[in-house]
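Excluded from the complex is one protein chain; the other protein chains are retained at their positions.
Chain IDs A, B, C, D, E, F, G, H and I follow the sequence of writing; residue 1 opens each chain.
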Amino acid sequence: MSLIGKEVQPFQAKAFKNGEFIDVSEESMKGQWSVVCFYPADFSFVCPTELEDLQNNYDALKELGVEVFSVSTDTHFVHKGWHDSSEKINKIEYAMIGDPSQQISRNFDVLDEESGLADRGTFIIDPDGVIQTVEINAGGIGRDADNLVGKIKAAQYVRSNPGEVCPAKWEEGTDTLTPSLDLVGKI
Amino acid sequence: MSLIGKEVQPFQAKAFKNGEFIDVSEESMKGQWSVVCFYPADFSFVCPTELEDLQNNYDALKELGVEVFSVSTDTHFVHKGWHDSSEKINKIEYAMIGDPSQQISRNFDVLDEESGLADRGTFIIDPDGVIQTVEINAGGIGRDADNLVGKIKAAQYVRSNPGEVCPAKWEEGTDTLTPSLDLVGKI
Amino acid sequence: MSLIGKEVQPFQAKAFKNGEFIDVSEESMKGQWSVVCFYPADFSFVCPTELEDLQNNYDALKELGVEVFSVSTDTHFVHKGWHDSSEKINKIEYAMIGDPSQQISRNFDVLDEESGLADRGTFIIDPDGVIQTVEINAGGIGRDADNLVGKIKAAQYVRSNPGEVCPAKWEEGTDTLTPSLDLVGKI
Amino acid sequence: MSLIGKEVQPFQAKAFKNGEFIDVSEESMKGQWSVVCFYPADFSFVCPTELEDLQNNYDALKELGVEVFSVSTDTHFVHKGWHDSSEKINKIEYAMIGDPSQQISRNFDVLDEESGLADRGTFIIDPDGVIQTVEINAGGIGRDADNLVGKIKAAQYVRSNPGEVCPAKWEEGTDTLTPSLDLVGKI
Amino acid sequence: MSLIGKEVQPFQAKAFKNGEFIDVSEESMKGQWSVVCFYPADFSFVCPTELEDLQNNYDALKELGVEVFSVSTDTHFVHKGWHDSSEKINKIEYAMIGDPSQQISRNFDVLDEESGLADRGTFIIDPDGVIQTVEINAGGIGRDADNLVGKIKAAQYVRSNPGEVCPAKWEEGTDTLTPSLDLVGKI
Amino acid sequence: MSLIGKEVQPFQAKAFKNGEFIDVSEESMKGQWSVVCFYPADFSFVCPTELEDLQNNYDALKELGVEVFSVSTDTHFVHKGWHDSSEKINKIEYAMIGDPSQQISRNFDVLDEESGLADRGTFIIDPDGVIQTVEINAGGIGRDADNLVGKIKAAQYVRSNPGEVCPAKWEEGTDTLTPSLDLVGKI
Amino acid sequence: MSLIGKEVQPFQAKAFKNGEFIDVSEESMKGQWSVVCFYPADFSFVCPTELEDLQNNYDALKELGVEVFSVSTDTHFVHKGWHDSSEKINKIEYAMIGDPSQQISRNFDVLDEESGLADRGTFIIDPDGVIQTVEINAGGIGRDADNLVGKIKAAQYVRSNPGEVCPAKWEEGTDTLTPSLDLVGKI
Amino acid sequence: MSLIGKEVQPFQAKAFKNGEFIDVSEESMKGQWSVVCFYPADFSFVCPTELEDLQNNYDALKELGVEVFSVSTDTHFVHKGWHDSSEKINKIEYAMIGDPSQQISRNFDVLDEESGLADRGTFIIDPDGVIQTVEINAGGIGRDADNLVGKIKAAQYVRSNPGEVCPAKWEEGTDTLTPSLDLVGKI
Amino acid sequence: MSLIGKEVQPFQAKAFKNGEFIDVSEESMKGQWSVVCFYPADFSFVCPTELEDLQNNYDALKELGVEVFSVSTDTHFVHKGWHDSSEKINKIEYAMIGDPSQQISRNFDVLDEESGLADRGTFIIDPDGVIQTVEINAGGIGRDADNLVGKIKAAQYVRSNPGEVCPAKWEEGTDTLTPSLDLVGKI
Partner (left out) sequence: MSLIGKEVQPFQAKAFKNGEFIDVSEESMKGQWSVVCFYPADFSFVCPTELEDLQNNYDALKELGVEVFSVSTDTHFVHKGWHDSSEKINKIEYAMIGDPSQQISRNFDVLDEESGLADRGTFIIDPDGVIQTVEINAGGIGRDADNLVGKIKAAQYVRSNPGEVCPAKWEEGTDTLTPSLDLVGKI
């Protein structure tokens, strides 16, 4: 069974954020919308562009009340080291969680046991800590953070308007569908 | 561990396609690229718009050498019944697989055991039958089939150009990255 | 051991009845006599004629204080879709239970695990929720709902007249047998 | 799962037939159609009328190529004793199988373990030894052997005409349905 | 270990006695001496002569305060049927217990699991429900009820005269042995 | 299940016979009829009279082709010691088996595990080593060896005349019954 | 681990002593020093001489406050029988325990399971029921009871003089060693 | 069960003998008679006098073809150290086996698991490596090696004269008993 | 996982120290810094020089508030014996623990199960009984106790100055590093 509809499992970790080391836990992913973005390894290739792309959307996401967390099985020390070294990573303002114990990656079912690295998984979590969307790509296929904004708007709309549903391709402001028995087999 | 990089597991099923009942198996998902789109139930609300959206991209996907399969735990009889009843579904030309034994939904880890219905999962499978991307949304959040085309192009590029990687937001024709030791920590 | 004399096991389900979606449970099968009629699949062949035949006897059954439930592993959405599409099914006034989780079919020992579909089983249940008769036919052999009425009358007579027994071919108004030691070996 | 579609399991037993003790086994139930009629106890009340009713239909059943077997957990000695004592039973020409080891009753899932007696189950078995219909009534509700003839004709028709199906209430000579895709949702 | 010295295990059964059906249990075998006589099958060959022989001793046994029970795995219905049919059995006045659930035969370790019939075992039980003697013969070797009377007298004497023992061949009125240390190795 | 109809299980033991120590095994109980007589303890009370009684019948038994074995859990040394000390035991000519390892007593289900002594069981074994009769008495109730002769004659008659059966009270020369279907319920 | 330093395990048994049968248990081996002498079998060869030898030392042992028990897996009846028959055994005044249930022999780890007989083990037990010495000889090698007296004196001295130790060959009245650090490596 | 009659189990160890370190194994205890003498600890109190006493008997034992081994859980290094330090131990000429792995002490069932030290056990082993006598004393009670010589002579006599047995107190040259049936109960 | 950071497990033992036998336990290793030095065997080759070297550093260690314990699987008796015999060992003033039960060696993971001897492991334990350093050498490679002093000073400095860390080659008085975020990747 997928993780959709499941609450984030407990964890304890250190993260690097804004030049500081901070403590994060599953509680940090509650009370606001969260995007959690796993990637395999600091100082590797696709990752910086994906993380940079996420940073570029960070302001838009924050306006939507979304907090962003990146996670790899590297330590928070390495996140700082990478932040210092890489021009793209240096821009990052969101929390970069270190998961050397592999606990968080295992909790989100994205740990590759053989390599000890995380798959490229992105999760949207609602303010109750419940996972709303999962997206995982094989190595080499980059993620596009722009879609995240759209998905979050749809998820927020569904949460705010129980009883209505978003059709495919829904965009903010367009009509949504309100389910009723008459619609069965008619749409 | 996620299903990324895993081969599709064996199954036997009936599908409705182009006015006929056909046999499908895991072999049907090899030899070309495949998109497999799970949804909870025929004659329900969001589903038709998602499936219609997928149909609208069907020609584009076929040009890229991609075959499309939709799957629910309804029977192939019901798929035909729905196809006959619903204007949107009536347009569908790709194979609608019936999974009343729930085997395929279980194989792809998207079966909700309590309800007996599938989560809204979309999978891109390469010509070797290996899963390249997974995307799953909670009920109510529609999927946008347009992204699928972009993801498949990226996946195909990576497969055709081993040794290069697609950065985030990659689009056909833009530059990709060729990994080399010098790039470590420099991007 | 057969299910004869066993009480209906607990379940929770949705049904389509009279243009509405309703909740049903094992409690819905208590307090009056019930007929529960399993069949494999909506939008398939024998099924509609059997269900229509049952509908044709519905008034007679209701006069006997009997409620009728049909069950397949299709969803209640599909039942509505079928009800809208099929002339025969459209006549149906009794509750059509959706059992996509396969729980009810398993409880009544009529689930074919390989196909995920129910066998063609008919059950008469007394007002205490206790199964009084079971009848199951292989695919292709239709059931005749007329017999149901006779069986129910016999079952009701036995319940109302403890100590008497119905001989074979018993019909309302004919003599029944009252067991006594003298009858042993004499009938 | 019900016994429908399952082959009769092996057994060895003695039966009383036509004034003789004969050996019967699961092989005796192959090569022709068979009706197997379980009942709780010799020298009890409803049973003789049911068995007499079955005898009255014996000629009709034999014309359809059907062999009849009655089974209780009494011995073949008792069957003979009952045959000698009871006017109704004395007419019986079919084989009365003794099942004191309870093996056959267990094989057909009709043994009540607490009492050591069989439920009132009737089974139609095709020439391959495969169970086609099951009917079981609680104590006191007599069975009507007339229905058996109709059911067997339907079962024989389905076997002889693969690809056609009998609608409910089918009687010899009336039209049957030949399944085709066009009929889905149309009947 | 043999059943000698063990108390009769609990059971519930129906018996035929003096033209009536009565309830019997292990309690029926307490408060007086009991003879329990198992035999394989009603309407079989040796059995009637053994049971008749037991009936011929019934008055003598009752004078000794002994109740008699015969047991087979036939039902109490069959016992009545046999009692009606057989001249020898018709004389029987003691309780004929029906054991179709095989529980009593199993409790007394005389059930032949393969045939479902009881071995020819005779048990003497004292007023505390404790088994004092066991005798079992293979099929075909008849039992002689006369010996029972002698055995019961010996058993009653031992019970009434604790501290004395009956030598072999003891008959009522002859000397018994009172054990004392001096007798060791001297008899 | 009783030991009736079971073959004697393998054992190795020493016996005292005719002033010598001899080896005995289950093979010693084949090829002729055997009586095996268990008793609790040498130098105890009832036992000598029972064993003397058996000796008094020894010639009659030998004429019938029967060998006699007594068994206790005492050693063969003790059997010799008792034979030397006791007037009654001194007459014994049959083999007195020592069973200190308790194996034979366990094989014949007569070992009382708590005391380590054998119950008073007598077994008749046919020339194939198959147990034909079992008789066990509680302590204090002596056995009468005279009955043994009658039982053995009956057992031998049944073995020599397969198809006939001995009614109760059968004595040599009287009529036996030959089972036929006509006798069912008629005797 | 050997039994040295272990307390005697509970048991219940009968013994022959001074012309009477008495009850003995593990409690009988507490409150005074005890010698327990196992041997294989009454009426066998070495045993009488060993037991006679033990009797010859019985007065000396009693003066030391020692009680003596002999044990074999024979019954107390046999002990009496042997006592009556054998000149040597007839002298014995100590308790001869019967262990036909083999419990005591098993408790002292001297039971040969195959033969059901005890090994020739001698145990010295202190007033707390704790085993102080064990001596076991193979069959044929007689024990010399004289040594027992010496061993018991040594054991009693050690118990009465905690902190001193007896060197080898210690005899009453000679010097013992009082352990002190200075003696290490110096003796 | 005791170790009497069991073969020495395999082991590998180092010993100190005659100023050298040698390898010993269970094979060293075959081909001649052996005495194996366990003791708790080098440099402790009773031990040296016991080992000295054994040395004093060494010549006598060797004349009887007996090899002597002492064993403690100390190493062979410690044995040499003790041999150098202690006047009494310095006389020892037999092999002093080191058993720091505790394997030999465990094999002979004399290891006290809590302290890691061996009980004071002495074993006589015949030339086939089979244990003939066991003697174990609690701490503080010294062993007398003189008895060993007598025991070994008895053991050798029994081995050389199969069919004769040594009575208790047997000494070289005195009469032994040859077992015969006549002696039973007569000695 | 290594033992670093784990608390010493409970044990009970005897040690030789300053001409006396004393009790030691895990509590003896708390309240001050401890060095625990395992070695294979008393009276062996490298060991004395290592232990002498440790003694030579004993005063320096004591000034640092460190207690020293040596441990082998020899007994405390042997430690005294060795202390008396060896010139080098005779100098030792610290506690020499005897571990014949092998418990302590097992607790510190240095027991070689095959030989029953300890590996050459040295442990530094802080005043809370927590292991701070482990060093183990194969046989033949001697340890240099001088390093211990340096290591202990470093360990004590870290304990006294939480938040600072000792770089490699740290010696008393030189600068240490105080970790701060700015140092990451900069040292």
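Everything below uses one rule, namely that a residue touches a chain if its C-beta (ideal position, glycine included) is under 8 Å from a C-beta of that chain, and two chains touch if they have at least 3 such contacts.
In this text, all values refer to a predicted model and were calculated from it rather than measured experimentally.
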One chain isn't shown here. Among I:22, I:136 or I:149, which residue touches it? I:136
Subunit A positions in touch with the non-displayed chain are 41-44, 73-75, 77-78, 80-82, 84-85, 99-102, 113-117
Touching residues of subunit I against the unshown chain: what are they? 1-2, 4-5, 43-46, 48-50, 52-54, 82, 85-88, 109-113, 119-121, 131-147, 150-151, 154-155, 158, 165-170, 177, 179, 183-187
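As a working rule, only the chains that are shown with their structure count from here on.
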Given subunit D and subunit I, the chains that contact each of them: none
Taking each chain's mean CA coordinate, subunit A and subunit B are separated, in whole Å, by 22
Give the residues of subunit B that touch two or more other chains, as numbers and ranges in rising order. 43-44, 77, 80-82, 84-85, 113
